[in-house]
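A selection of the complex's chains, in situ.
Chain nomenclature is as follows: A, B and C, assigned in order of appearance, with residue numbering initiated at 1 for each chain independently.
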Amino acid sequence: MNWSPVYLSLKIAFYSTVITAFIGIPMGWLLARGRFIGKDILSSIVTLPMVLPPTVLGYYLLILIGRQSIIGRWLQSAFNINLVFTWQGAVLAATIVSLPLMIRGVQASIESVDTNLEDVARTLGKSEWTVFFRITLPLAWQGIVAGTVLAFARAMGEFGATLMVAGNIPGKTQTLSIAIYDAVQGGNYQQANFLVVLISVITIISLLLLNKFTYIRKW
Amino acid sequence: MKIQKKLDDFVLDKEWEVRKGEVISLFGPSGSGKSLSLQAIAGLVTPDDGYIEINEQLIFHKERKICVPSRDRGIGYVPQNYGLFPHMKIDENIMFGMVEKDKNIKEEKMMKLLSCVGLENKRNKYPQHLSGGEKQRVAIVRALATNPKVLLLDEPFSAVDIPIRKILRNEIKEFLTRWNMPVVLVTHDPEDVEVLATEVVDYC
Amino acid sequence: SPQNKGKQLTEKNELHIAAAASLRFAFEEIGMVFEEETNTKVIFQFGSSGNLAQQIINGAPIDLFVAADTKFVEDLIENGDIIEETKNVYAIGRIVLAVNRNANIEATTLEDLLSSDIKHIALANPNHAPYGLAGKEALENKGLWDLMEEKLVYGENASQTMQFVQMGNAPVGIIPLSIANVEEIDFFLIDEELHNPIEQMLGVVSHSNNQEFAKDFAKFVNSTEGRIIMKKYGFDLP
């Protein structure tokens, strides 16, 4: 049995989740607590990748970062970076697809934090920074964990956009999802069965753990 | 101080003063802008007009464009429902706002404050395990731990039963006279005003 | 009964053809002519031959299977999914080395692919696309396969492989001659001695209820008219 799609998917999902958290937590906070014009529109834009078909996202990415696009050419000539057909491209696709889940999760959980508590921390002499890291973040913890897990799962399973942007290179961009598709296409049901059972077990265990975990951590 | 604030469907326009040792009570029905006034003093909402002065120092003045941020105002604020941090133990709650650097000094100060209100044995509890009255005392002590120039109390008794209210009221009265600090007390219970206030601002 | 299988799946006047991706351009033209002459409707589904074979095994509503090799059709015959009497080698394909015109790459032979300027080489997945397998054989015969494997990007089928080169995301690739003639691509024939002949076979699906119609189309491909078109797209004819 070939394990490389499993490792690869884990790697891609890991990187994309880290990036997603770095973008998603501030964005979620902004949408929950920020007051600015165009918030409604930003909120809609952020939801877009959740409702657009993955192949549409893949197509956008392809014409945005592809060899013949301006960005793609610039990346190529300035940094010698080519995202198409690389695992970094798969990370990009997974990040875009899972970002809305993260942002929505963070937003909802920050919105559920009592602003009174943040206000009190301010009157106790704390900066916005401290308020965020000592009050808001710890109190929104559960929702953020849930959002992260969902984003990770979504990244693990990404198929359509990845297939278009990163292709199907065994050991390089052939993620679990794509490997299963590939195995079925080639009539290799043994490999398909192996991967499908494996990912199902992993997913079920993570879901059950998540349930337990979010129940334990409450005050 | 003088505050003006326009909200969607509400206009607040009040002017009053409070001095050391005084307990001024903002008294009025629900929705009359009492909490809003406290929030303006604490710097949590920005008034549309007017000024706020503490100890001869302007912390807000519309025309002169002064608006000291909340964290530099030196105001002790105890919101409705106390606002204790549910993820911190009682001692952590109290030490959270202290400016002292040294851990030991902070601990010492915290214990002194806790013993003032007879809660030394609760220091390792989380707020959810305290009764309403205990929560209230912790919230006040937490505000005092930052050495504020004025103490703002928003409906301190609204969440507790009527019999317990009486007890708490007397407890706080004693406490406030001991501390001798200007206090602004928001309430809509006439009994609170009667027992505690040295002066009343009518928000009817 | 096999005759009953999939009865309501395809309508009588509609022909569902699963065709190898390498036939995309040729069959789009043939299909148009055929539709005009017979006043019918032909619906093509293009994919890698292996992928299409899997679909037929799983009962997809397909009347005629036009593969890019003989193996997949023979396998299906053995499986009972294709009517043995209808099998027919209708064309022989060629592979080319395709180079994107804007990629600034000088490559006309397989050896040129060793250049370090070339980061990606597109090849149809040899596991289920016969043209990819032919490309693999050619590289192996030249002793280049092991050196190149790192650079290979597998297309799902022949036409996706072409698209990788066309868009320039892979500067070069090995693709069927029949779909190489597009604006963005320069192409160079690969010696047919380097790989097994790409004999392409078709067959009527046994669970089809449109078998006569399917045979008509197969006949049309082998007709003079059909052969002219096939030739135009670079197929050798048996």
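Assume contacts are C-beta pairs under 8 Å (C-beta built on N, C-alpha and C of every residue); 3 or more make two chains touch, one makes a residue touch a chain.
Everything numeric here is computed off the predicted structure, so don't read it as measured data.
Participant: Write the complex's composition as a formula over the displayed labels, counting all copies in the file.
Facilitator: Overall formula of the complex, using the displayed labels: A x2, B x2, C x1.
Just so we're on the same page, only the chains that are shown with their structure count from here on.
Participant: Could you work out how many touching-chain steps separate chain A from chain C at minimum?
Facilitator: Contact-graph shortest path, chain A to chain C, evaluates to 1.
Participant: Based on mean C-alpha positions, I'd like to know which chain lies farthest from chain B.
Facilitator: C
Participant: Comparing chain centres built from Cα atoms against the global Cα centre, which chain wins on proximity?
Facilitator: A
Participant: Would you kindly tell me how far, in whole Å, the mean C-alpha position of chain C lies from that of chain A?
Facilitator: Averaging C-alpha atoms per chain gives centres 37 Å apart.
Participant: Go ahead and note the Å separation of the Cα centroids belonging to chain B and chain C.
Facilitator: A distance of 79 Å separates the two centres.
Participant: When the centre of a chain is set as the mean of its C-alpha atoms, what distance in Å lies between chain A and chain B?
Facilitator: 43
Participant: At which residue positions does chain B touch at least two other chains?
Facilitator: none
Participant: Taking the complex as given, what residues does chain A use to touch chain B?
Facilitator: 114, 116-117, 119-127, 134-135, 138-139, 219
Participant: Provide the residue numbers of chain A that touch chain C in the complex, in ascending order.
Facilitator: 62, 66-68, 82, 84-85, 163, 167-170, 182, 184-188
Participant: Spell out the residues on chain C that touch chain A in their complex, using ranges where they run on.
Facilitator: Touching chain A from chain C are residues 48, 50-51, 53-54, 57, 102-103, 119-120, 125, 127-128, 152-156, 164, 167-171.
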